[in-house]
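What you see is the complex with one protein chain gone and the rest in place.
Naming follows writing order (A, B and C), and every chain is counted from residue 1.
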C-alpha cells in the first residue's frame, strides 16, 4: 500500500520512468461529477517536460487516457484508471547509471532495500511518477471547486524563492491569481522577481549546476472543521503529502520555523467577529488550529533541494563496491520548482478532498 | 482511525485532559519481548509535569498500568493496553474556557468540527494525549535496541534552539549522549547554551509570556533499506508523526530549508567506501534518499511554536459570537520543548519500528 | 491492526481472559450522540455469564466504565474507551492448560504463531474478548436507531437451530420481536422449540458434552445503497465480522447454501412496485445485491460449532511433543449460542454503521 495515498479518496500510482506507461487509479471518487480527459490534460500540461526554456527539453506529450470510472461524461463512483504512455524512452541514455550510484539520488537506497532496481532514468524513484498524482489531483481540484455547499475552494501554489532570490513579502498580501502565476516560466507571481529567478536558473544551468527553493501553497475558501486529530491533523497529512514528493526536504505551516523566534504574546492569533463570522486578526496559525481548519486561508511552504543531477563529474561508488566517477548527462531540469507547482497543488487537493469526505462521514449526523 | 498511527506497529491513543484516565493500545508488537511497566515509566517520567523548575508545576505521577498483552514479563503478540489515571483534575480551574475560545488553541476549531467539545483543559486537544505516545514509544525504543540483527538503533532528541538562543553547530559534530542531554532541565546537550536557555524561559515566564524553538532528533545505527516509496517515504512518515504533535509548525530533513540556498554541486552527498561499507562523505540527505534510509545517521528537526497559553489578557470571541477578553491562568509550561524531547523520540521510534516490520514483510523473501 | 475492525467506525479490542481487565476503544463515533454507561450495560448483561441455567455459572458482573469520548452525556467525536474489570479470575483453575493443548481450541495454533501464549482461560483467544465488541456494538445500535433520515434500523438476531432442533420455517415469516427472543434462555423466538432446545442443552451438559447450531440475524429498515463493491461488499464485511467470532464455522446470505439447489428461474427475485417503492417479490438475495443493500430485510445465518471444551478425557499432545490426556473441567457453556445472540447483533451493527458512514462520505455530494 506504499503506492496508495488517501483514506477515502485514494490514489494508487504505478509505473517507472522508462517502462511502457505510467498511471494512477483513483478509488472513492464521488459519483455524478462531470469529468473529461481534457480537464485532466490541462493540469498535466502544466507539469510536462519541454513547456519552457528553463525546464528539461525532454519530449513527452503526456497524453492521458481515462480507462474506467467515467460514463457518458460523469464519474460513476467506481475506480478511475488513468494511463499516460511513456513516449520518449531512450534506455541507452542511462547505461552509465546501471552500475554506479548517482550522488544524492535514490539509486543506492533502492538497491539496498530491494536488492534489485530498474535503473533506467531512476525507475520508480523518478519524478515522472508524479504524473499520476497530478492527474488524480485534477479530479480533486474539480470536486473542491464544485462540491462545496457554499463557495469554491481555491488552491494556489507558486514559487516564492529560487536559490536566494525571494519575492518581497509585501507582494503576497493578496492571494495571487492563476494568470499572475502562469504569466512566467518560473511560476512566481511577482513579475520582476520572476525575471531574476529565470536568469539565475539559466545561469546555473549553463554552469552544469542546479538550484532549489521554496514553493508556497494557499487554500482559500476552505470551511472550518476539516482535519482529523490526533494523528491525521490536516497539516500532518499535508506535510506527509509534500514530503512524499521527490526532492522535498522541509515543510512548514503558517509562521513555521520563523514563528519560533516570536514570543507567545507576539505569535498568538486573536479571535474577532467580521461580518458575523469568527475570524482571527492575524494568521500565524496558517488556517489550521489543533489540526483542524479554522476558516482562514491555509498557508504552507515546501522546501525543494537543488536538482541532484548536475552535468559535472562527481565521485561515487558502484554496485560492486568500487569507487568511481560519474558524469551527469541527459536532459534534466536545472531547477524542479517551476514544474513542481502543479504537483504541490495536486497533493494539497488530494488531502483536502479526503479530509472533506472524512468530515462528512463522521460529523454530519443529526440525532 | 484518526487516533491510530502506524500500519503494522499500530498505536491507538484515547483520553481527554480531565477525564478519569488516558491511555493507549499497542497492536502488532512482536512477541517474546521482555517488558515491564518500570521500563515504560522511565520514559513517562521524562515527560511528566513537575519534573523541573522550568515546566508546569502540575502534580501528575503519571503511573502507568499494563492491562494486557504482557505475560510473565514478556509480550505475547496481542494488544498491549496501557492506562495512566489522571490524578490532578481541577475541573473548576477551566470554567473560563467553557465559552470563550483561547487564542491559537484548538477550541474554536474543535467546536466548528464536532459541534461539541470537552473544554476542560483542552480536552482531547491537550498535549496530555501524548502520554500514550510516550508509553508506546518506550516499547518501540526497546525493540530497536534489542531486535536488530547487527547493532542497537539509538534515537536521540535534544533541544538546539530556544527562542533565538542556539547551540553552536560545532558542538553537535558527535551524537550527544543521553547523560549530556539529561544533564539539564532544558535537555540541550551544550551546557553553557542550556544555562542561557533556562534563564530565558524563566524570564519570559516571569513576564507571563512564552517561547518556542527547535528540537533535533538523530537516529544512529539504522540499517539501509527502511522506507516505503512512493508515499510512505521514511521522512514523510517521520514528518507526519512530528506534525501530529501539539504546537509543531515545521519539519525538515537533513539540510532542510537551509539546503535550498546551496547549489547542487555544493549540496550533493558523494559516495565513498569506508571499512568496506558504502558511505556518503557528507550527510545533507539526512540519512534518507528517495525516502529510504541509506545507513547514515537520520537527522530531522522539528519547530515548536511558543506556548499558546500566556498569563496575559487577550481579545477573543465566545461560543455565542460575542467578542470578549480571556485571561490565561493555571499552571502551564512557558516553553514546551524540554518535555517534548522524549515525545519526539517516541514518535521517531514508532515510525522506525513500523517501517522495519514493513521492510521485513516484503523484502526478505528468498526465491 | 488485527485487533481493529471497521474503516470509519473503528473498534480496537484488547485484553485476555484472565488479565486485570478487558476493553475496547471506539474511534470515529459521530459526535453529539446521547450516550450513557447504562445503555452499554444493557447489552453486556445479555452476553454475561451466569444469566440463566443453561450457560456458564461463572460470576462476572461485567460492569462497564466509560473512560473517554463522552462529555455531559453526549459523545464528542473523540475515541470512546471502555473498560470492564475481570472479576472472577481463578488462575489456578487452568494449570492443566499450561502445557497440554486443548483439542479444537486455539492453544496449539497460538503457540505455533507467537512462540508464547497466556494459557490462562485461553488468554486472548477466549470468547471473553467479545465483551469489547458488544460494548461497541451497543453504540452502533443506538446510531442506527437514531441517526437515520427516515426510520430506525432494527437488528435482530435469534437462535434458529440447536443441534438438530430447528424452528419451523413458517414461524419466521415476521421479524421476531425483542421480547419474543428474550422470553427464554436460549433466545429462540418460537417458544415450543425453545423448550426442546433448552432440554437438549441440559441433557448434553449432563453428559459432559456440548452442542452447536445456527443463529439468524435480520436487519429491518435499512435503506438501499449501503455496501462498497467490489471487495467491501456489504455481505463480505458481514461475513468477515461473523467469521471473526470464536466457534463460527460458516456464514450465508439469503438463500445461502440451500439456494444452490434451485435453478435461476426459481431463485431470482423479481422486482415490483409497492407503495411507490421498488421491492422484490421474494428475498432470496437476503437484502443485498451486488454487495449493496436493496432495501429489503438483510438476512444472514451463522453456524456455531459445538463448544470445544467438554468434561470428558481427550487424547492430546503437550508443549514438549508428548502425547497425553486432558480432562476438561471448569465452568463452561455447553452451548455458546444463547450468549452469542447479542454478539452477532453487535457485529452486524458495527458493520452497518461503518458502511453507512462510508456511503455518506462518497455518495452524498451534489454537483
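Please note the rule applied: a contact is a pair of C-beta atoms (placed from the backbone, for glycine too) under 8 Å apart; a residue touches a chain by one contact, two chains touch by 3 or more.
Computed from a prediction, not measured in an experiment: that's the story for all the values here.
With respect to the full assembly, the chain omitted from this view is in touch with A, B, C. Set against the missing chain, the residues C:43, C:62 or C:129 yield one that touches it, C:129. Of the candidate positions A:51, A:78 or A:166, contact with the hidden chain is made by A:78.
Contact with the undisplayed chain is limited, among A:27, A:43, A:180 or A:345, to A:27. Looking at A:48, A:102, A:124 or A:305, the residue that reaches the missing chain in the full complex is A:124.
Residues of chain B in touch with the missing chain: 8, 28-34, 77-78, 143, 146-147, 229, 357-358, 360-367. Where chain A meets the chain that is not shown, the touching residues are 1-4, 7-8, 10, 12-16, 19-23, 25, 27-28, 31-32, 65, 67-69, 71, 74, 76-81, 83, 113-118, 123-124. Listed here are the chain C residues that touch the chain not shown: 1-5, 7, 13, 101, 103-106, 108-110, 112-115, 124-125, 129, 161, 163-164, 204, 209-214, 224-233, 235-237, 239-241, 243-244, 246, 249-257, 259-273, 276, 278, 280-281, 284-286, 288-295, 303-310, 312, 314-317, 321-323, 358-359, 363.
In this section, only the chains that are shown with their structure count from here on.
Chain centres were defined as the mean of their Cα atoms; on that basis the chain farthest from chain B turns out to be C. Computed centre separation for the pair chain A/chain C is 45 angstrom, with centres defined by C-alpha atoms.
If you average the CA atoms of chain B and of chain C, the two centres end up 39 Å from each other. Centroids built from CA atoms put chain B at 26 Å from chain A. Across the assembly, chain C contributes residues 7-8, 28, 31-32, 77-78 that each touch 2 or more other chains.
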